[in-house]
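Missing here: one protein chain of the complex. Every other protein chain is in place.
The block that comes next holds chain A.
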Amino acid sequence: MSPAAEERHETRDTDLGGEELRARLSKTWGTGRGLIGALSTVDHKIIGIRYAMTAFAFLLAGGIMAIIMRLQLARPDSHLVDAELYNQLFTMHGTTMMFLFGVPVGEAFAVYLVPLMVGTRNIAFPRLNAFSYYVYLFGGLMLWGGFALSIRPDVGWFSYVPLASLDFTPGKGPDYWAQMITFTEVAALAVSVEIVVTVLKQRAPGMTLDRIPLFVWTMLVHSFIIIFAMPAVMLASSMLIMDRLVGTQFFNADAGGDLLLWQHLFWFFGHPEVYIIFLPGTAFVSAIVATFSRRPIFGYLPMVLSLIAIGFLSFGLWVHHMFVTGLPEVGAAFFTASSMAIAIPNGVQIFCWIATLWDGKPVLKTPLIFVLGFFFIFVAGGLSGVMLASVPIDTQVHDTYFVVAHFHYVLIGGTLFPLVAAVYYWFPKVTGRLMDERVGKWQFALAFIGFNTAFFPMHLLGLHGMPRRVYTYPAEMGWGGLNLLASAGALLFFASFLLMLWNMVVSARSGAFAGDNPWDAETLEWAASSPPQPQNFDRIPYITSRSPLWDQGDDKAVVGGLKVDERELVVTSITEARPDIREESPAPSIWPFLAAFATAVAFIGSIYTPWAITWGSPVVAIVLVAWFWPKTIEENV
C-alpha cells in the first residue's frame, strides 16, 4: 500500500470535523449510482423506504378490492361482480391486507427507524435486509401477477383446507397463495433477526437496557413474536403446497391426515399475527404521545413489562383452539379472543399513554390527532369484542357482518390510524420537509367520519342477520339502506388516503423545511439531519439518559476513534452497552438481489414442477457463495 493510501485507511473521525468529516463518511457509506447501484444498496434507510412504499402500494390495491366489494354490496341484487369474483376479491383483500401490507409496513418502519434510534450506522446484516425486501417484493408481485393472469385464490385469507385442497380447488390459485405466504414470511423472519441483533448488539455506547426507547422495545418484542410464530405458517403453507403438488397426505383425512392440523398450525401463527400487525402501531403511539405531551412516557417499566407480557400471551390464545372444534366458531372467535385475553397489558399501555397526555401539555398536531382517533376506535372495537365474546350474542352473530365490523375496528383502529400518525410524524425526517397541517386535519375528519360511517352500520347489519362473505342479498331483506350508508362511508375513508397521498407528494416538493428536530422530540433519530446522511451520524452519540435530546445541553457527548474511510460501527455489550468491537458493516452488493431473484424463480417454478427446486437449489447456492465470498483482502481484518 502506498503511504497515502495507508494514511487514508487510518484516518479516524477524531482527526476530522465538520463538513469534511461529513463528506468523507457519506462517501464511505453511500449508495452507488445507476440501476446496479440502486439494486445493490444496503442502506437501511433506502430499503426501509422501499418497504414502506411497496406496503402502501399494496394497501391501495387491497383498498381498491374493498371498494369494489362495497360498490357491489351498496344495492341489493347487484350484478357488478358475480359470486366467483366476489370470493376472489375478499380473499385478495384479506390476504393483501394481512400479509402484504399489515406485516411489512411494520417492518418498514423498524428497518428505517430502529438503527437511527439506537444510534448506529446501519442495520445488522444489511445484505440480508436487502435480500428480504426483494423476496417480499417478488412474493407480492407473484400473487398479484397471478391475479391479473386469472390465477386467483378464492378460499379466504386463511385458506382453509379442505376448501384449499386439490379436490376442491384444482386451479393454481392456492399454490400462488401458499408460495406468497412463504415469501413474505421469509422476509419478515429475516428482518426480525436483523432487528433483534441490531437492538441487542449495536446500541450506541451508554444506551443501557433501561435507556432503550419504547419504540425500540416494542419492535424487539414484535421481532421475537415473529421468530416464534412465523415458522408455523411457513410449515403449514409448505405442507399445503406439498399436498397439492407432490401428493403428500398431511391434510387428507382418507390417508391418515387431518384437516385440524392445518387449523392448529395456522392459528399458532394466526393469533400472534394480530399482535404482529398491531404492535408497530403501539410503537408509533408511544413515540408520538411522548413528543407531543412534551414529557417522557409515564411508567416506562410497566410499559416494557406489559410489552413482554403481550409477547407471551399472544401465543397463549392459541390454546383455545384445542377446545373449539367446529370450523365456523374458529373464525368468529379469532379476533375476539385476541382482543380479550391480553386486556390487562393492553390496558396498562393505554393507561400509561393517557396518563402521559394528562400530565403533559399536549400539542394537537396531526400525528397526535390521529393517535386520539386510534384510542377512540380501538376502544370501540374492544367493546364490540366483549359483546362478541358473550355467548348468547355470539351464537346469533358469529359469521355475520358484526364480526366484519368488529375486526375492522380492531385492525383499522389499531393499525391504520397510528400509521397515518406515523407518516405525518416521520415524514419530515425522511424527506426534510413537513407535511401540510391543514390538509392533515381535513384528512382526519374525512377518515374518522368515513370510517365510522362505513363500519358502524355493519354491526347493525350483523344483528339483522346479514352473513359475511355473501356477494349479494335480496331486496326483501331490508338491508339496502345500511349497506348503502356503509359503502358511502368506505368511499370517504378511501378518499382520505388519496388526500394523504396528495399531501405527501406536494409536501415532498414544496413543504416547509423541517430542520433536524421539528417536533422537539427526545429520541436519537432526530439528532440526525433530515433526511439523514448515509452514515446516519457523523459521530456516534454517547448516551447518558433515556431522553437524550431533551437532557443534553449544548454539550454533546460522542464516541471517537472510528475509521472514516471504512464502514465501521461500534458493537456493544448487551445490557450495559459498553463498546466492545469496531465491526465492519458489509458493503453494497448486487448478490442479494440476484439471490432473491433466483429463489423466486425456483419457487414459482416449483408450482409447475417439483424439479424446479432440484435445479434451482444449486443456482441459489452458487449465488449465495458469491454473496459471502470476501471481495477484498481488507474485508478479513
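Throughout what follows, contacts are C-beta pairs under 8 Å (C-beta built on N, C-alpha and C of every residue); 3 or more make two chains touch, one makes a residue touch a chain; residues count from 1.
Here, contacts and distances are computed from a predicted model.
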Handout entry: Name of the absent chain as recorded in UniProt (options "Serine/threonine protein phosphatase PrpC", "Putative cytochrome c oxidase subunit III protein", "Manganese/zinc/iron transport system ATP-binding protein" or "Amino acid/amide ABC transporter membrane protein 2 (HAAT family)")
Key = "Putative cytochrome c oxidase subunit III protein"
Fill in the blank from the handout: In the whole complex, of A:46, A:71, A:85 or A:261, the residue touching the missing chain would be A:261
Exercise for the section: Sort through A:242, A:387 or A:602 and give me the one touching the missing partner chain. Expected result: A:242
Practice task
Give the residue, chosen from A:29, A:99 or A:250, that touches the chain omitted from the document.
Solution key: A:250
Problem - chain A residues touching the omitted chain (full complex) - result: 12, 14, 17, 124-125, 189, 192-193, 196-197, 200-202, 205, 227-228, 230-232, 234-235, 239, 242-243, 246-250, 252, 255-258, 260-261, 264-265, 268, 539, 542, 554-562, 568, 570-571, 573, 579-584, 621, 625, 628-630, 633, 635-637
